[in-house]
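Note that this complex is displayed minus one protein chain, with the remaining chains in position.
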Amino acid sequence: MNIQRPIFALVLAGSLAAMALPASAQLTEQVPPPRLKWSFAGPFGKYDQAQLQRGFKIYREVCANCHSMDMLSFRNLADAGGPGFSEAQAEAVAAEYKVKDLDDLGNPIERAGRLADHFPAPFANELAAKATHGVAPPDMSTLAKARSYSRGFPWFVFDMVTQYQEHGPDYIAAYLNGYKDAPKGFVLPEGGHYNEYFPGHTTAMPPPLQAGQVTYDDASPQTAEQYSKDAAAFLMWAAEPHLDARKRIGFQVMIFLIVLAGLMYFTKKKVWSAVH
Amino acid sequence: MRGNSTYQPTNSVLQWLEKRLPIGGLVHSSFIAYPTPRNLNYWWTFGGILSFMLGVQIITGIILAMHYTPHVDMAFRSVEAIMRDVNFGWLLRYLHANGAAMFFLAVYIHMFRGLYYGSYKEPREVLWILGVILYLLMMATGFMGYVLVWGQMSFWAATVITNLFSAIPGVGDAIVTWLWGGYAVGNPTLNRFYSLHYLLPFVIAGVVVLHVWALHVTGQNNPTGIEPKSDQDTVSFTPYATIKDGFLMVCFCILFAWFVFYIPNFLGHSDNYIPANPAVTPSEIVPEWYYLPFYAILRSIPNKLLGVIALFGSIGILAFLPWLDTSKVRSARYRPLFRQFFWLFVIAAVGLGWLGTKPPEGIYVILARILTFYYFAFFLIVLPLLGIFEKTKPLPNSISESVLGAKA
Partner (left out) sequence: MTTVSSAEHSRRDFLYIATGAVGAVGAAAALVPLIAQMNPDASTIAAGAPVEIDLAPIADGQIVKVFWRSKPIFISHRTKKEIEEAQKVDVANLPDPEPDSERVKQGHDQWLVVIGICTHLGCIPLAHQGEYDGWFCPCHGSQYDTAGRIRKGPAPKNLPLPPYAFISDSKIRIG
């Protein structure tokens, strides 16, 4: 009995220490992006409408040239918890796009977009999309949830409590802002661009954002850093359009459950008092 | 299932029904008047929580099935359509995905409770084995459900797990082709997984009925491991156990709601938000957390066939637990040496889980082998020997003595 205790403690300590070991020999090393402040982070987070509108402008003018947004429709621009377009404004945006359709005789035509249409893709198919840079630019509908980075133990345990779910936008903003000259000795493959945060550091996309490239309608700074943040926020909305409602309803549900748990607890105590 | 002699409905309609289908009496004797040990602690509430979670998964699952399309070209989009367009679709999807995780969390707590208090011992061997069967059914159901999303991780997890069967000598490849319905994971695979994913939860429900039946034949175990000796030792299930189950169920729902509403993608893998691409393997293929320990065991064995045997053996060995543990004393409360090894086992299980997320190289492989050895040694060496050599603490005379005796 007595000898078990120190052995037990040793094994326990060893296990915990092992968990703190940094991940060695990962297939592709990834530099963790800096944690940014997002309006939609935390239990009371909400999208910033102005930011989403700026982000949409960047998507339209820059990203949409190569990246599709298959699962977003023009009507989503007018949805609650989104960029806050009115239905008329969303309709106007839709009408500026050309959407493929068939006429009454079955011939392919192009017509003005309607609210119900999805955002049209810039390329006809995957092969055409691959042609420019050798890799097809990924669709952006779920991109902000499809990108993440590992935080390791014990940080991911803290994240459960702090509700850190913004790995995607943090990575995307860092990536967009992370193009730099390759360090000495780094071998950059043909057609590749050095990016600080892309796993393996070689990315096929050329740096997409430069200062002053997109004219903002509000007074926000037109720097590449601001563009990166706004684009990342817009992509997060595109991936998770019901975030506002989710967190709002979540708060109501939590309050309800806590009240119910309290009532159940006292009921249990009262019921069992007959036995004790 | 004793006679319903204690049940006398006052309502004439209920009396009429009782004569023809004594369901009232059954409910009364099984869940109202049913004698329950008075000293059950909160670890005993997880059976009820599991039943609740099964209900949640079935209801949310049936509803999701109203909107999901099981075709390789449309599956991913249909899930996104649920998330975006279906009224409260985002809620139903997150409830179902996180519900699976909560279901497994509850089952692990339930199983470790059984392990600690010796609930698998005579006369509850069949109860325990039915539980192992339920656990296997849950694992199959969860695996197939994850594939239905048809993201990158869905596709590649399906490829890896179905490929395991190719390790079987001779017929292995034929079995894999048969599972796939093609030359690789594809549309036939997705369709049959959908059919089976819808079916298995109802098989689980049926086995749960057997599980509860077996439980009611022997009665619950309790923290002392001593059977009830008199009416003093038990209380009626309702309201005593009911309210306790209900209270912890609500607390469990608080944890559930925390995941669903605030960190719904925490337990998932971001790669599953990328549509499946058979031409590109993700940089790491990782199962959901509840499979990680077994994944680590599989990868720790350098031989393919032996690794598969170790994987299935690590679950199958649970069925033999009632006979591997030779101790006459049930509860770990009175088994100080067993308790130490039990907690080491818990650490090994968690450790294996963590190792399942790491690449199988260097120190991680060494650690995984050590912990895998301990995992099997616990069942095959420690438990049989402990029964012979362990000096157990003296048992109390009865349940009520253990509860009231100290206060008397």
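Points to keep in mind about this one:
Which chain is which? They are A and B, in the order written, and residues in each are numbered from 1.
By definition in this document, contacts are C-beta pairs under 8 Å (C-beta built on N, C-alpha and C of every residue); 3 or more make two chains touch, one makes a residue touch a chain.
Please read these numbers as outputs of a predicted model, since none were measured by experiment.
Among B:88, B:178, B:323 or B:373, only B:88 touches the chain left out of the display. Checked against the hidden chain, the listed residues A:116, A:157 or A:187 yield one contact partner: A:116. Residues 59, 63, 66-67, 81, 84-89, 91-92 are the ones on chain B that touch the missing chain.
Remark: the residues of chain A touching the chain excluded from display are 73, 75, 79, 114-116, 256-257, 259-260, 263-264, 266-267, 270, 274.
We take it that only the chains that are shown with their structure count from here on.
With centres taken as mean Cα positions, chain B sits 32 Å from chain A. Per the touch definition, chain A reaches chain B in the complex via residues 1, 4, 8, 11-12, 15, 18-19, 21, 23-28, 43, 70-71, 76, 138-139, 141-143, 145-148, 153, 159-160, 163, 165, 167-168, 199, 239, 241-242, 245-247, 249-251, 253-254, 257-258, 260-261, 264-265, 267-268, 271-272, 275.
Against chain A, the residues of chain B that register as touching in their complex are 38, 77, 80-81, 83-84, 90-91, 94, 235, 239-240, 243-244, 246-247, 250-251, 253-254, 257-258, 260-266, 270-271, 273-275, 283-284, 336-337, 340, 343-344, 347, 351, 354, 358-359, 361-363, 367.
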